[in-house]
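Just one protein chain is left out here, and the rest sit where they should.
Here the chain labels run A and B in written order, and each chain numbers its own residues starting at 1.
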Amino acid sequence: MTKSTISRRGLLKSTGAAAGLATVFGPWQHNRVYAAATDKPIKIGITSDASGQYANSGASDRRGMAMAIAEFNERGGVLGRNVETIHLDTETTPATGSRVAERLISREECAFLIGAVSSGVANAISQVAQKYGTVYLNTNSSSPTESGKNCHRVKFVWDGNGANFAKAAVKNTIDAVGKKWLLLTNDYVWGHNTAAATRKLVEAFGGEIIDEILVPQGTRDFSSALLSIQQAKPQVVAAAVGGDDQKALRQQVAQLGMGDSPAWINNQQDWPDVYGLPLDNLFGVFGTTWYYQLDLPGVAEFVQRYQAMYPETRMKVPGNVFYNGYMATRELLSAVERAGTTNNIAVIKQLEGLRMSAADRMQHHDAWIDPNTHQVQQSIYLATANTGSSDSDDMFKILSSSDPESVKDEGAAAACNLESYADTPTYEM
Amino acid sequence: MISLADVPRGRASSWITPQMLAFAAIMGTAPFWLGPVGLYQYLGVEVVIWIIYAVGFNLLFGYSGLHSFGHGAYFGVGAYAFGLFQHNVVVSLWGGLGAAILASALAGLIVGAIVCHRRGIYFALMTIAFGQIFWFSSIKLHGLTGGEDGLLNIPRPPADFGLVSFDLSSNTAFYWFVFAALMLVIVMMWRITNSPFGRILQAIRQNEMRARFVGYEVWRFKLAAFVLSTAISGFAGGLFAMAQQGAFPDVMSLHQSALIVMMTLIGGGLVSFWGPVLGVALYFVARDVLGAMTETWLLWYGLMFVVMVMIRPEGLAGAIHLAVKRLRPASNSAPQGAAEE
Partner (left out) sequence: MVDLIPHIFNGLTLGLLFALIALGFMLIVGVMEMINLAHGSLFALGAYFALSIIAPDWAADTALGQWWLGLPIAARYAVALVVGPILAGVVGMGLELCLRPTYDKAPLYGLLLTFGAALVLEEAIRIFWGSAEQNLPLPQAISGAVLLGGLIFSKYKLFAAAFAFAAVIGVWLFLERTPYGAIIKAGAHDSEMVRALGFNLDRLRMLVFGLGAGLAGLAGVVMVPIWGLRPHVGVDVVIPAFLIIVLGGVGSFWGAVLSSLMVGLTIGITGAYASAWSLMSMYIMLIVVVGLRARGLFGRKSVLEN
């Protein structure tokens, strides 16, 4: 292990002191510093929440990443180098996300950043990442703006978003249930974007939105909304309610026994949020990107690897959050190997347009990374509560799987403006 | 326990004190020692900005005795105002900062006009209520503010002084800019708190009725302190929008507003001008260092806070003052070296 390698920090120090004026007067350096030794570990910064609203999902996300990294390290690392991680809690707070990203990049010299659940935090991190050119994987934020208005050249989005799930659900539900729809929308950006996508689809397929009830973020009591729904008598209710509000909604709909009538369309249900809850909390039809009981080759072994690595954890089987964290990390490290370097632009080019086979993904359809929006186009599953099973872990009954092309978020490409390669600083760690 | 009146201000009439020079020396050279001690430039930037915020906050909290638990709203208003100015009017550093100061002062004027008639618990609760209204509005009016996604892509315009222009894109360059702003605010606040105006505020804090009987229009002074405090907090918010290059609703939440209260108290804002400075530095450094070691750092910080309130509510600055006093038992009340002026 040589000590004479020039590190990113080392160069900053010398430019700081010797060329101090240059850093004050001159522009930020585009081409930064270069690791030479190939026996230096590759450091990955993990930016997931360990406190606040998404602490539970953040933990699951992290476990997925850790399992992927452990698998690579067992095989001798990436490009012969060991992969190390540093995790800092982003506290579900964007200002903390910015600080964490700055620290991981400038002080800890991480080559890549992985992890997100909250879109606000993901945006804060990706702005910092774009500034330095650090590749950032948004593993679990399902906001449509992540691959639309707020896309970045360095950011890749691994989750399905509200528009994808709406597209998967709407047509089937109009055909199966009826045309009179009511929207129950959480009054914030994610809720509005998801509801807007649903509205457009319903109207395109001949349905009618009879009313939209807005509930403020932070609502714990849905009784007024549920009474209004009963009074309005829709055939279908499309709920775009997230976070802690969704947890309260679940409890209250279950108590009222309103889960069956009217028909409910929920958006994506994250496995860490529902695991262990009574089945009547899982009402209506909802979406997911993966399920541990999918009848596909490789799934059972994957679940066993999870259980072997995490025997003590509360969740006995993994879900979509773990899966997204794992897949994102695995594909990133594979891309680095294929590129033969950690140079960020080379890795980005490997990921753009990447095709991943269904077998590889343990999903029903092939997936690919859209080069224009950097979102993974993947199979979208619709599910409902699995009332017939005696296994308390087997909570979902998969109803259908949609191929990525049919559920594509049409608005994203138009809204997304990726920075050019030239405008993205390059580095190699 | 001791209060602001007890801690002597030996050099009260001067513009620059030895403590200020020492402070300037430490903070001014930060880019050179931050790295070697294991910290990083962005942290320095954030600490400086929050010191500005806390010093402005303490004018209201410590000096005027008005306990505002919703001050995050003005920090946030300043950040959003800066960003919206860059997006919708013109990309300009001075314009943006001016907008931040004006917007937060205006918000302070409106809220202050309502709350400054009250005292104690009613004052605190009304500030919380308004803080919640601002927070709620920033999420709801997402067409304007970007909602929980945040107001993004806020540029860092260069500092253009006419003859010479400094590019602020690097954290180091930006640090020197906010450091200059910090020293300006420190000197200005030092003058204000040691002026007749500042002394009247302290009199109001100690006994509002007596101040009124002596002939002061108490409500006007409280309002002036409120607006000044919100303007400074908004200025800090504008700087923060540049640091983060975004503005998010979270800073207006009750949790974040309570954090500034905690930082100011722990540092000793109730007894010393420099209290807020110590409190902010302690919080950020502790958080960064402890946060890397454990995920339950908030538990330890909360425990430390509880213990401090129990045994030393005068905070760090108060503890230093008492320790210094004990070390110099024979000195009179004109301290030269008291570290907490």
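To be clear about the criterion, a residue touches a chain if its C-beta (ideal position, glycine included) is under 8 Å from a C-beta of that chain, and two chains touch if they have at least 3 such contacts.
Since we're looking at a predicted model, the values are computed, not measured.
Q: Of the chains you can see, which ones touch the chain that is left out?
A: Its contacts among the visible chains are A, B.
Q: Of the residues listed, B:V91, B:I133, B:A159 or B:M188, which one is in contact with the missing chain?
A: Missing-chain contact among the listed residues: B:I133.
Q: Which is it among A:S223, A:T387 or A:N417 that touches the chain not included here?
A: A:S223
Q: In terms of residues, what is the contact footprint of the unshown chain on subunit A?
A: With respect to the unshown chain, the touching residues of subunit A are 51-53, 55-56, 59, 187, 213-216, 218-221, 223-228, 230-231, 244, 247-248, 250-252, 255-258, 272-278, 281, 314.
Q: Tell me which stretches of subunit B touch the chain missing from the display.
A: 1, 67, 114, 117-122, 124-126, 128-130, 132-133, 136, 140, 254-255, 258, 261-262, 265, 296, 298-299, 301-303, 305-306, 309-311, 313
By our rule, only the chains that are shown with their structure count from here on.
Q: Between subunit A and subunit B, tell me the centre distance in angstrom, where each centre is the average of that chain's C-alpha atoms.
A: 36
Q: Which residues, counting only subunit B, touch subunit A once they are in their complex?
A: Residues 31-32, 35, 38-43, 46, 136, 139-140, 142, 146-150, 152-153, 166-167, 169-173, 176, 240, 243-246, 248-251, 256, 288, 291-292, 295, 298.
Q: Per the contact definition, I'd like the list of subunit A residues that touch subunit B in the complex.
A: 9, 12-13, 16-17, 23-28, 50-51, 88-89, 93-95, 98-99, 102-103, 106-107, 118-120, 123-124, 127, 131, 143, 145, 149-150, 187-190, 192, 216-218
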